[in-house]
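Take this structure first; my questions come after.
All protein chains of the complex are present and in place, except for one that has been dropped.
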């Protein structure tokens, strides 16, 4: 039940160990790690964010996940600053008695984060830098969670 | 792209680091960990399996996941023997350029494993031991992956 | 800018010309040339859409930043809002492209 916005790297294995220690009712833990993908000639990627709003947005997204699924633990970590290909960008952990809830909540957190959390990616390439355009597939992915 | 059936514990954080080292095209990594859930008074759980068929079944399930999704890496580890509440039972790792593929493949692996891999759980409680009955929800979960 | 506060008498409202704290991110920030500033729009600017329309008259940098108004998102006090949203008293207004984190 926490969110972190940080420049430093993270270790989801250690986070899972910490989150689940002594909790014997859990049963299912899902992690998602998003990394800087080198789509060809990427030198680095810089993540800008909106301090204050970022934390608020992530907390709202996490609260919504907790409202929808029976989670025993959850964690969202998002990095900002300059990252290299292969570096971790975002980490999500969900733990629940039921695997389906853990899977769905983790995917929900990522889909919402991709459309709600105020982060912007700038790609630095040998021939210059440019802002990554919003992927329409992310908006579509988010829409599947709309409550009817 | 490997399966392991073992008595020893595993460390998915270390497995992820090993699987993704130097692979900068990945982008999305999902892990699933299934643990022994104490549903009230559980002393221990013993997992029996069918040596030989277990590996074959897990390899088939993994091959099917690789056929369906563009995975850059995958791993299935399943333990057998006597485990305590909170202990790891099963670990799955999927890595892909796309998060939806990684999520779907991990959930697919778990749903198939739950209905295809020859493991049987025996719960040891203070008042005796009993075999865990197959959960009909697992059969239903598997059916959602049927190709039409 | 006049903030509509029904509970206050009319003589009070007239004095409440407010300064808005503005924040810009990503290419909106780059085009405007700064990350934040404080501005005092005229009294008839009460919504995000009206604020954008007014900003576009304030210089080439704003014109460039808001040229593709459809692709710009806004937040008031750190919450995503539609262009029709009213800007409250002492609001922090942010403009940015669609988000691309995760």
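Residue numbering begins at 1 within each chain, and the chains themselves are lettered A, B and C in the order written.
Everything below uses one rule, namely that contacts are C-beta pairs under 8 Å (C-beta built on N, C-alpha and C of every residue); 3 or more make two chains touch, one makes a residue touch a chain.
Everything numeric in this text was worked out from a predicted model, so none of it was measured.
J.: Based on the whole assembly, the unshown chain contacts which displayed chains?
T.: Contacts of the unshown chain, counting the full complex: B.
J.: Which of B:2, B:25 or B:115 sits in contact with the chain that's absent?
T.: In the complete complex, the chain left out is touched by residue B:115.
J.: In the complete assembly, which of B:28, B:47, B:75 or B:102 touches the absent chain?
T.: B:47
J.: Using the touch definition from the top, which of B:17, B:84 or B:132 touches the missing chain?
T.: That would be B:132, which touches the missing chain.
J.: I need the residue numbers on subunit B that touch the omitted chain, in ascending order.
T.: Contact residues on subunit B toward the absent chain are 34, 47-50, 52-53, 56-57, 78, 89-90, 110, 113-122, 131-135, 138.
Please note the rule applied: only the chains that are shown with their structure count from here on.
J.: With centres defined as the mean C-alpha position, give me the subunit B-subunit C separation in Å.
T.: 51
J.: From the C-alpha centre of subunit A to that of subunit B, how far is it in Å?
T.: 23
J.: How many Å are there between the centre of subunit A and the centre of subunit C, using C-alpha atoms for each centre?
T.: Here the centre of subunit C sits 29 Å away from the centre of subunit A.
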